[in-house]
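Sharing a structure here in structure tokens format.
One protein chain is absent from this view; the other protein chains keep their places.
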């Protein structure tokens, strides 16, 4: 069946695929996940704050992001970020934003909505007595969140946060629509150049599968270990 | 900001010559909905089957179900889209492959099948969770009454499981709907693709994307309302 396929093209392009493509994908995933969790946690706290304006803004933001396809959001920010940059810097024309920065901003803002839902559930899962005890000891809201609530919420939610990060790792392949050179983008470029679509896409699928399958396996093992002794 | 807003653009004729830009977006919306609904049918039935397999006592059924879920969950949807569209026709026997390549509306059929198989893996997980959330005695009671395994699932387990998982199934349905936009990479002219071509033709990028955004939000709201009506109408009196 595969007799007239040439998998040699894969080996020849390995340095490009991993040295350029996979580095892009992993860097984008790690940075967007880190910043997304921080922003998502702030959004979750805002939604649970009970402060009228703040609460609603956070809710609308999260719900809006979650109702849009990622592809559309990628296009949105690709065109919007230069204008926002111009607005922020006071420039009269849209400013040039690098492809990587644009993608990073997009994925951070998009994934923050999903991370925020996870952190919201995590914060709500902490019994009310815990915050009561922290307040009773004289802690302020910030101290209560930082020393009591968030560490527990984060720990309880770690498996879900990591699973969402694996989803993010897969989602970054959609920068293909901006012709960026992430792992899939690199594979696609080689595929077009050498006319070897079958080999390159199959190889990409195998690599993604291997990475994501092992990562989710590790997350499942972690899940069994992090459960806090109560 | 030097951006020239022009909200009247929607009523100007599109360069495709078949109507206005608004018509163009609406035709995209129709394709989005058609793709979402068709693929959901596959996802629902295939996903239920796989989910049930993962709850059966048979080790083989379990293994097949697990393999299915892991395979489709751990490869990015976009890569799966390429596998169905570019790779499948090449690895099939030549006559089949050629037939596939000559299929009219190939992006639509490919998108439907790809999304159906992809979403099925997620539906399977929900169905499995739903069945496992039911008290164990339910299945035993079914067996004790002389039901076959099929009948136990059909009349006892699944009707209750589907009720339990209706809310997460609603979000899977919406995910599937949003994921239809990934099919623009294989040439499906759905809503996001149409907003993108409107932007390319007219340069009114923000009007085009705003319109698409509003349409997506509206479908979301519509589905959520529909789901809550469904939830109410199938609710069993006296439960929860």
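For reference, chains read A and B in written order, and residue numbers begin at 1 within each chain.
Note that in this section contacts are C-beta pairs under 8 Å (C-beta built on N, C-alpha and C of every residue); 3 or more make two chains touch, one makes a residue touch a chain.
Keep in mind that, in the parts below, contacts and distances are computed from a predicted model.
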Exercise. Refer to UniProt and select, among "Phenylacetate-CoA oxygenase subunit PaaC", "Homoserine O-succinyltransferase", "Glutamine transport ATP-binding protein GlnQ" or "ABC-type quaternary amine transporter", the name of the complex member that is left out.
Key: "Glutamine transport ATP-binding protein GlnQ"
Practice problem: Could you run through the displayed chains and say which ones the absent chain touches? | Solution: A
Exercise. Pick out which of A:15, A:52, A:98 or A:129 touches the chain that's been left out of the picture.
Key: A:129
Exercise. Check each of A:49, A:101, A:143 or A:192 against the chain that is not shown and name the one that touches it.
Key: A:143
Practice problem: Over the whole complex, note the residues of chain A touching the chain we left out. | Solution: 127, 129-130, 132-140, 143, 147-148, 151-152, 155, 228-230
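Heads up, the rule we're going with is that only the chains that are shown with their structure count from here on.
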Quiz item: Which whole number of Å gives the spacing of the CA centres of chain A and chain B?
Solution: 22
Quiz item: chain A touches which residues of chain B in the complex?
Solution: 1-3, 70-71, 73-80, 82-83, 86-87, 90-91, 174, 178-182, 184-185, 192, 195-196, 199, 205-206, 209, 212-213, 216-217, 220
Self-check item: For the chain A and chain B complex, residues of the former touching the latter
Solution: 1-2, 64, 67-72, 75-76, 79-80, 83, 86-87, 92-94, 170-171, 173-174, 176-177, 184, 188, 197-198, 201-202, 204-205, 208-209, 212-213, 216
